[in-house]
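This is the structure I want to talk about, given as structure tokens.
In this view, the complex is presented without one of its protein chains, the others remaining in place.
A and B are the chain letters, set down in written order, and residue numbers restart from 1 in every chain.
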Amino acid sequence: MPSLPFQDAVPVSWYLLLSAVLFTLGVAGFIIRRNIITVFMCIELMLNAVNLSFVTFANQHRQVSGQIFTFFVMVVAAAEAAVGLAIILTVFKNRDTLNIDEINTLKN
Amino acid sequence: MVFFIITLIKLALIAFVLLTALAYLQWVERKVIAHVQVRMGPSRVGPHGLLQPLADVIKLITKEGVIPPHVNKFFYLGAPFLAVFMALISISVIPFGTQISAFGYTTQMQLTDVNVGLLVILAISSMGVYGIALAGWASNNKYSLLGGLRSSAQMISYELPLSLALAAPLLMVGTLSLREVVNGQAGFQLGFIPKWTIFSFPSPQIFSFLIFMIAAFAETNRVPFDLPEAENELVAGFHVEYSSMKFAAFFMAEYANMVTVCSVATLLFLGGWQPLWPVEYGSNFLAPAILFLAGAICIYHGINWARPLDKYTLPAFGVIFFLLAGLMAFPPVVPVLMPIFWFCAKLGILLFVFVWIRATLPRLRYDQLMGFAWKFLFPVALLNLLVTGLLVALFS
Partner (left out) sequence: MNLFFFLLFAIIAVVCAVSVVAQRHPISSALSLIGVMGSLAVLYLLLGAEFIATAQIIVYAGAVMVLFIFVIMLLNAGAEDRGGKRSLLASALGVPAIVALLGVLCYFVQRWFPNAGTVQFDAWRGGSAQAFGYALFTDYLLPFEVTSVLILIAIIGAIVLARKELD
């Protein structure tokens, strides 16, 4: 391989900035979307953004612990998806809508 | 530079062989099912219907590609592409032989040897469900939608026993790289029993193998678990609305998935390219012997022909088989060809089992299918993993 004119390495802060951008997009979607499934997906997007920071820190500190945090986040996200989607199914059966603005009463 | 050129050559070679094999797998399937059902099977295009795959490909390419007006175009067109892409890409981490040296360069018979090769295969195959689910959804048709829903539920359910069944032999070999897995199964116990995980001490993985094969049938949507495309209840399931090459893409994906799961079973349970009995007892002579026998049978039937055309075709095949037998017995190429022969033989037997079962078993009902996965296969796989872990911990 010919040597490049610049150092071929990515600063750690770029990864963190990418994570920040993804997290912000997740927050934005969480606030502006009305479909309850899409809102849920935006939460997953935020979790993914945080995972990216964890893995970046694991690389920076040369420790595997950050990756294990990511692993636990994944497990929790999977459990959350199973329960959350079951709740969404029940809500849809009862209210016949997925719009969160219309799901605003505690009782029928 | 050399690395890239070698990789490109390997890529072209593997793609060519794989795609041809996929086309002929269709022919083999039709022939085998026909013979099981006492029929002839394809026999008009070329001798014994051997040119049938070519005719099918030409037919499918030149057919009019109908796009129904009510579909979601983007996903409708993307789904078959996604299915076939995900099915073909996992072949890249599968090793099929030791290594080959030519013109001073040595390269492994595998596109890439990844540290986590098995996990890569699991990851890619778990993505394969999107092709089917999206096809079912984008077709905007109730039968397609039902097929897509069934397939996604079925594939997530059967992925659990599949992964658990794979974990048990991994405990015994202790690596995730597929090449290392096969190298770990080299050698013989008591001098003649191969150390494949399906036979080896301390815990023969027969149950893992059976669980894996059952789950693999469900993962590839094959009979008896082909509910996503059940013809007589869902018309044809997720691919009702597809025609021409888009239709063929789903079939290619199905056959490529079959090849992948059979390769994984071969590598993990049946010792990959390790021979069935030691070389000292002449395992290298099996391949030439089988080919020679095939050639002799062809010549015999060519002399005592049943149909006039057999006078010419069968002796020609006989000569080809004799030449191949000679090649397999030629000492300089034996170390290269023998691993490939053993790998292909095991793969071929497993693929034959897939076809055989399709010709034999009826389809399950949907609730039986899900009940079987969750109430029987999953607990058994878990128990099997526990027992294997215990035995490995006790004896090592």
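Just so it is clear, contacts are C-beta pairs under 8 Å (C-beta built on N, C-alpha and C of every residue); 3 or more make two chains touch, one makes a residue touch a chain.
In this text the structure is predicted, and so the values were computed from the model without any measurement.
The chain that is not drawn here is touched, among residues B:71, B:84, B:109 or B:133, by B:133. Residue-level contact of chain B with the missing chain is found at 75, 115-116, 119-120, 122-124, 126-127, 129-130, 133-134, 136-137, 145, 148-149, 152-153, 155-156, 159, 176. Touch with the hidden chain on the side of chain A covers residues 6-18, 20-29, 31-35, 37-38, 40-42, 44-45, 48, 51-52, 55-56, 58-60, 62-65, 67-68, 70-72, 74-83, 85-90, 92-93, 98-99, 101.
Keep this in mind: only the chains that are shown with their structure count from here on.
If you average the CA atoms of chain A and of chain B, the two centres end up 36 Å from each other.
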